[in-house]
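Apart from one protein chain that is not included, each protein chain of the complex appears where it belongs.
Order as written gives the chain letters A and B; numbering starts at 1 within each chain.
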Amino acid sequence: MSGEPEPLLDLRDVTVRFGGLKAVSEFNFRIQHNELVGLIGPNGAGKTTIFNLITGVYRPTSGAILFEGRPVAGKKPYLITKRGIARTFQNIRLFASMSVFDNVRAAFNMQLRHGIHHALWRGRGLAAEEARIQQEAHELLKIFRLDKHAEAACTSLSYGDQRRLEIVRALATRPKLILLDEPAAGMNPTEKTELMELIRFVQEKFSIAVLLVEHDMRVVMGICQRIAVVDYGIKIAEGCASEIQCDPAVIRAYLGVAA
Amino acid sequence: MIEFIQQLINGLSLGAIYALIALGYTMVYGVLRFINFAHGDVFMIGAFAGMYIAPQVLKLSNGNPSWTVMIIVLLAAMIICAFLGIVIEKLAYRPLRNRPRLTVLITAIGVSLFLENFGQYAFGVDPQSFPDLIGDHAITLPAWFGPLTDLTIMVSQVLVGVVTVVLLIALRFIVTKTKLGTAMRALSVNPLATSLMGVNNDVVISFTFGLGSALAGAAGILISIQQPSIDPLMGLQPGIKAFVAAVLGGIGNIPGAAVGGILLGVIETLVVGYSDRLHIPSGYRDAVAFFLLILILLFKPTGLFGRAQREKV
Partner (left out) sequence: MLERNKIILLASLVVIFAASRFSSRIDPYYYQIILFAGINVILATSLNLVNGYTGQFSLGHAGFMSVGAYTAGMFTTYASGAWLGALKPLGAFASNSLFFAIALCLGGLAAGLTGLVVGIPSLRLKGDYLAIVTLGFGEIIKVVIENVDTLGGSRGLSVPLGYTNLFWVYAMAAVTIYVIVSLVNSTYGRGFLTVRDDEIAAEAMGINTTKYKVLAFTVAAFFAGIAGGLYAHLTQFINPEGFNFLKSVDIVTMVILGGMGSTGGVVFAAIVLTILPEWLRWLSERPFLPHWLAGLLENRMIPYSLLLILLMLLRPQGLFGGIHFKRKHA
């Protein structure tokens, strides 16, 4: 066995084509348990596409995606979530008609041991499980200081709070890896600093790995242990923050070639 | 063999009607991504418009039916239907432009029901007879047709074919060579970009409705020439069948709608014509279209010529 521990998430030569367009080409990448990793690149580079490949929204044209050693490529998204990968979205996708509490509660669905017959019979078993979920959901909300809004409509929250709620909801699925898609978008500098602390907190408290797609370099360089850079669907660099900042290929991708 | 060709001719005739109506569905879906449920009833209004106008036109020609009479009635019906389509869009659909598409679909159902039932109130529930515009009769085929002289080809069938071809050519010209037509195609690809190019989207959408409705009106006249019994509910079956045809061809795709319409007309006529040999009771005629629809939507929802659309995650 090699010295390197088995990665939590392993992407091997992942390629996806949409018609004639190769959106992601031979992408190789690994994430270890409890690592905080960043994925950056110019607009349209394929970052969200990679997210969608990992979470099963898209199926790779070729290549393999292994999670905890088992293949997940092309599986249905809800099954991948059950395996332990959660995500947030670039454009916030909360359940708009439901309260803050219900949004989190919905994420407990996959853990339910009671099915439809219990929901109808409403016996003691159901009551116990519902109580347990209530408690866990409230605790989760409390950790992120959203519990006082629990009964409010989720759309009444501030933008920053909504983004936090999306993270809380994703965490309720008890993932081993969480994918955050541009969580700092639309935030002011103070909120971004808070977000950085929040992400580090999440990584520590829940012992999970985090894959972060972000445009704000201060955020990325500030918290990521390792960063991968993609451009036109190809990985052009990988390393720690200082390595990435000096990499000529990265500079070229963002700033273009000197005339 | 003769019988097959006969069925084919009948099927083409029916298919032309479906094609004309299907074009309206597909054009509106192309620009608005919405199924205009009320389109089949515009077809019905066309027939009734023709029924009321025809006597006036016939008076001008001293009661003699002729192709000229028919053309005048056809154009009048097309104009009336175009107008109706534009009005419906302005009153019932435009205010809902930014609402969820299901809201508009329900509104369209409401408009359809209103047209049908108001039609029953205004025109009476019973079928009425459409005046004879062309003096329909079977064409005597010249001897050099050989064995094909046994075929029954009605003047009306030839007429339907000719008019449909003319309208299709005109449509193709409008869609590819005129500014409004090009704007229509642009709208169906990207509404925002189109408006940024200085196009008034509302005008183009009105134009699309008008064009589609005019074609439906034409179909209304053409079918009334072939089957002179019209009633306010006559738009129901052809409407849904033309919709199936549009889906078959790939909804949003204009040539697809024409092909789909003709194909459906032929398939339906053949299934009914050979129903005993296929062991399908002819009472299932109307289910043929639904059956096809379900097959298409389940196996190839983009139809023959359509392109799939991805939702951005």
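We adopt the following convention: a contact is a pair of C-beta atoms (placed from the backbone, for glycine too) under 8 Å apart; a residue touches a chain by one contact, two chains touch by 3 or more.
Small disclaimer: the values here were computed from a predicted structure and weren't measured.
Residue A:R87 is the one among A:R87, A:H149, A:K192 or A:R226 that touches the chain not shown. The chain not shown here is touched by just one of A:L66, A:A106, A:A152 or A:I236, and that residue is A:A106. In the complete assembly, the contact with the undisplayed chain comes from A:T173, out of A:S25, A:T48 or A:T173.
If you put the hidden chain back, the residue from A:L21, A:L120 or A:L255 that touches it is A:L120. Although one chain is not shown, part of chain A still touches it, namely residues 55-57, 76-78, 81-82, 86-87, 89, 93-98, 102, 105-110, 112, 114-116, 118-120, 122, 126-127, 129-130, 133, 153, 155, 169-170, 172-173. For chain B, the residues in touch with the chain missing from this view are 34-35, 92, 95-96, 98-107, 109-114, 116-118, 120-121, 240, 243, 247, 281, 283-284, 286-287, 290-291, 293-294, 297-298, 301, 311-313.
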